[in-house]
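I'd like to ask you about the structure that follows.
Every protein chain except one is present and positioned as in the full complex.
For chain A:
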Amino acid sequence: MDHDVDSRRDRADGRGSRRSRGVAAALAAALLAGVGTAWLTRSSDAAPPSSTAVLDSSGRPATPSPPPTSPTSPTAPTDPDRPTSFATSLAARPATVAPAAGTAVPDRLTVPRVGIDMPVVPVGVARDGEMALPATPARVGWYRYGARPGDASGATVLAAHLDMPGYGVGPIAAVEELRTGDVITVRSGEETQRYRVTTVTSIRKTTLDLDSLFARDGPAVLHVVTCGGDFDRTARRYDENVVVTAKPTA
C-alpha cells in the first residue's frame, strides 16, 4: 500500500492543480448534497408563524363599545340646566332572576385538512387564574365565559394541551400546519359553525394580548390556542402560545 501511495504521489508530480480540482469537486459535491438534504428535510411550506404581539388584525374597533342603553333612552343633553325631555316609555321589567338560556354549548372541533377531530368540553378558570384546560390533550376546552360559536360578537376560545406526560403529543399539535383559508368546524349540538383561518401566529406568552384573545365584544371570531416555542423543563411550560384566528363563514 505504501508503495502504491508513493507511486501515485510520484505520478501526481506536476499535476498539483489536478489534485486541487479533485478536492474542490468533492467539496462541491458534499456541499450540494448537504444543501439538498437540508432542503428536503426543511419544515413545511406553511407560512412560518410570525412572532408578534398583535393577535388579531380583524379590525376590532379601537373605541370601547358604548354601555348598553335602552332604545327608548333619550339622548341626554350635556347642559344639566336645560330641561330634560325624558322618555315616558322608559322600559321597566320584573327584577326577578331570569333562568339561564338553554343554548347548546360546543361539543366537537374538526379541521378536516389536518385531521383534527376532537371532543370539546366547557372549561372555566383554574385556581391560578389561568384558563382551565381538560387534563387530557385528547379534548379541547371551550372557555365558557366567552362567546359561543354563532354569537354575533366576541371571541370563542378553544384550547387544548399540545402534549402531556404519560399521553404524548395531542391532536391539536396539527394546528401548526394550518394555512389561511383552511376550514374549521365547531359543532354545538345540532348546530354547526364553519370558520376560515385568517392567521396562525406563535406569540411569546409574556407579550400575548389576553384581552384580545378573550375579547367579549368586537367582531365574532374563533381563537384556537395551544402551546409552542421552547419548553422549560423545570417549569414544565412552553414559552409561546400558538393562536389560530378564524372568521365565521355565513
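Please note the rule applied: a contact is a pair of C-beta atoms (placed from the backbone, for glycine too) under 8 Å apart; a residue touches a chain by one contact, two chains touch by 3 or more; residues count from 1.
In this section, contacts and distances are computed from a predicted model.
Visitor: Missing chain's UniProt protein name, "TIGR03943 family protein", "Glutamine transport system permease protein", "Lipoprotein" or "Amino acid/amide ABC transporter membrane protein 1, HAAT family"?
Guide: Per the UniProt record, that chain is "Lipoprotein".
Visitor: Taking the full complex into account, find the residue in A:Arg113, A:Arg187, A:Lys205 or A:Lys247 that is in contact with the omitted chain.
Guide: Touches the omitted chain: A:Lys205.
Visitor: Could you please point out the chain A residues that touch the chain left off the display?
Guide: 8, 11-12, 22-23, 25-34, 36-38, 41, 67-70, 72-73, 76-80, 83-86, 88-98, 100, 124-126, 128-131, 133, 137, 143, 145, 159-169, 172-173, 205, 208, 210-211, 213-214, 216, 225-228, 230-231, 233, 236-238, 241
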